[in-house]
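With one protein chain withheld, the remaining protein chains of the complex are depicted in position.
Up next, subunit A:
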Amino acid sequence: MADINRSSLHVITAPYEGEATKFDLPVDSEHRAKTLKIFSFAQPHMRSFHLAWISFFTCFVSTFAAAPLVPIIRDNLDLTRSDIGNAGVASVSGSIFSRLVMGVVCDLIGPRYGCAFVNLLTAPVVFSVAFVSSAQGYIAVRFMIGFSLATFVSCQYWTTIMFTSSILGTVNGIAGGWGDMGGGVTQLLMPFLYHMIKVSGATPFTAWRIAFFIPGWLHIIIGVMVLTLGQDLPDGNLSTLQKRGDVAKDKFSKVFKYAVTNYRTWIFFLLYGYSMGLQLCINNVIAEYFYDRFDLKLHTAGIVAATFGMTNFAARPLGGYTSDLAARKFGMRGRLWILWIVQTLGAVFCICLGRASSLPTAVASMILFSIGAQAACGATYGVIPFVSRRSLGLISGLTGAGGNFGGGLTTLVFFSTTRFSTANGLTFMGVMAVACTIPVAFIHFPQWGSMFLPPSKKGKYTEESYYSAEWNEDEKEKGLHHGSLKFAENSRSERGKRQEIAAAVTPPGYNSTPLHV
């Protein structure tokens, strides 16, 4: 496989002489912001933050826009349960692939174009529901709209390069959570739009098509805003910085190798499928479930379903924050325990939701389930930045893809056939999630330990040895691994308060200035 030269996240050089620091927020040596000012739109950090999460939010809105309107669409297009299930699977499977591609795209042309491309190319697909007249057309359109969930990667990528690593858990949790909220907002927005359009005179089978125009317009607006107002990196746009030589290039084949040969990547691929995957599944079936089982009006079913997605506003950031808190005292082992606890609890409440036969019990179980699953997503991305330094982007993308894979698989197995009623499908999905969360116990960091094991060989492995194992001797000689070493030093916080090993001890071979300079 030919080595594709590929620029990476590591901005190494200092600002140019004569360039005064003109940032609105305090920054580190890479000009990444050290704080988050939520109500600011200042260039470049906060503006990028808001553009990133809003563009991801819009894609979530349109991917699940059909779900609350299924009771109308299934009559218009004469859909069977299999058709509806297959469309649900299709809506989340497209992005398995597109999330992987987006990682590469962000590296090549920057997250700004990544976001804009996806939004402005998804808009025509959303408008094309005006033409849909059969089950096949419906499945095809939902599949193509589903590609847009790739903006998860561009959103997290964009916030990662704008904010410093010590606050990344919280920043990524907020951006991810607020984006995911789109799945909840759409359950309220689409029935409301449908109702308004019907009231102004359209027939039901036309009204739902017109309702889709609003998410379409949102895509165009946010796409144009990203292009005109956004900026790739704190110092400017990617193409400008690449020409100046400020951004280093890594090899795709190496990054790929270190991502796929790390067993932790695949455990997270599975795990995320049963936290995010469950959410994607629920976004597709919950409104219809409440409408059919508890005989609610379409509007009311939409409100209940929306509550599920809306808890993302606080639950995902809470998961990231709890992970950070646990790490302060117990280090990485605390993070892993938090992840296991919240994800298992979420799955247990999913079982309760399936078994609930009264509306209040069902709603309560659903809310607790949503908090557990969404906090688990936040906690997952509290651990991911430490799995690898060199292949961070690709591992993030693979985990994200795993979320969609799990969601698609679960929808296919439990909600596409008449074999299980939706209620039983929910119960079995919860049981499967409990089982698939157990692998967290197998994630072991030699320098920090795992859920049940302490660090390997009583401190023989250090953070430096773990992260520099991703570079071979040639590359180390050229000094390419210095970014990883800097990160390793900063990651000593994952030891927690229990092991106070002197941070001042630097292992042999590590020099902050290369000898040949």
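Quick notes on this structure:
Criterion: a residue touches a chain if its C-beta (ideal position, glycine included) is under 8 Å from a C-beta of that chain, and two chains touch if they have at least 3 such contacts; residues count from 1.
Here is the rule we use: contacts and distances are computed from a predicted model.
Matching "Acyl carrier protein", "High-affinity nitrate transporter", "G protein subunit beta 5" or "Response regulatory domain-containing protein" against the UniProt entry of the left-out chain gives the name "High-affinity nitrate transporter". Annotation: of A:S40, A:N76 or A:S493, A:N76 touches the absent chain (contact as defined above).
From the set A:F213, A:W266 or A:F442, the residue in touch with the chain omitted from the display is A:F213, counting the whole complex.
Among the residues A:G223, A:G346 or A:G483, only A:G223 touches the chain that is left out of the figure.
Screening A:V101, A:L121 or A:L412 against the full complex identifies A:L121 as the residue touching the chain left out. Residues of subunit A that touch the chain left out of the display are 71, 74-76, 78, 80-82, 113, 116-117, 120-121, 123-124, 127-128, 130-131, 133, 203-206, 208-210, 213, 216-217, 219-220, 223-224, 227, 239-240, 243, 292, 418, 421.
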